[in-house]
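Before I ask anything, let me first share the structure, which is written out below as structure tokens.
Missing here is one protein chain; the remaining ones are kept as they sit in the complex.
For subunit A:
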Amino acid sequence: MKIFVCVKQIPDPNTVESKLDPATKRLVRTGVSLVLDPGDETTIAAAIKLRDSLGNSELTAISMGPASAQEALRRALAMGVDRAILISDSALAGSDVLGTARTLAAALKRENPDLIFCSTESTDGYTGMVPGAIAEFLGLPQLTFAREINVEGTKAVIKRVTQTGYEVVESPLPAVVTIASGSFEAIYPTMKGIMSARKKPFSQLSLSDLGLDPSQVGEAGAREQVLSIGKAEARAAGQIIKDEGNAAEIIADFLQRHQLL
């Protein structure tokens, strides 16, 4: 089987304080330490697990980003991914969800994938819309919030996380699967993986390789417009309830009003 995992290089959430550029209203990504999205690490772990259980399968990591994103892909290779593809083109700068998904989908289409793994959302932008858009561009079913995934014949079967437990959802292959965060234990690159990462196949594609026009992607093709950015409102002080015999009732009412009960 041909399995793909979409990954992204992001400002290191452990060391970098996210900053928005007030002029472009975009996240500042230059001059900061960049890493493979920690969320993608668990998605890679899920994909590796499936590849190993299926046997006779190849796992490819794919990313759209500047040349530096190569490092994130090398890390994916060190973790055990077999092959990597980087789509890098100056015309891609400023891509919105639509442009990103269009580009990734164009690259994926050439590969005839059986299964495409994505994290539910990235740890920087958090839109959570790219996987759905990729599925749409490719005309594939999308299975979301998977905490377990298996392939049975020509079907993908997942356990889909819900508020109360899980649902079993299946779809024909090929399909796009998003992994629920925290469902798989992250894995470490191995020394062997690190030492062999450089020898694994790595290809870099530009827009023209994908047959895309610069007007369809990047700043030029963006259909999203960020109108304004602002600080989240500071959380208001909590309410202190003095127990005069009816505290439990008040608390229960409060929880019910906020649909927490």
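One rule holds in what follows: a contact is a pair of C-beta atoms (placed from the backbone, for glycine too) under 8 Å apart; a residue touches a chain by one contact, two chains touch by 3 or more; residues count from 1.
By our rule, contacts and distances are computed from a predicted model.
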Name per UniProt, for the chain absent here [options: "Glutamyl-tRNA(Gln) amidotransferase subunit A", "Large ribosomal subunit protein uL11", "Medium-chain specific acyl-CoA dehydrogenase, mitochondrial" or "D-alanyl carrier protein"]: "Medium-chain specific acyl-CoA dehydrogenase, mitochondrial"
Selected from A:T24, A:S90 or A:T190 as touching the chain missing from the view: A:T190
For subunit A, the residues touching the chain missing from this view: 14, 35, 71, 74-75, 78, 186, 188-192, 194-195, 197-198
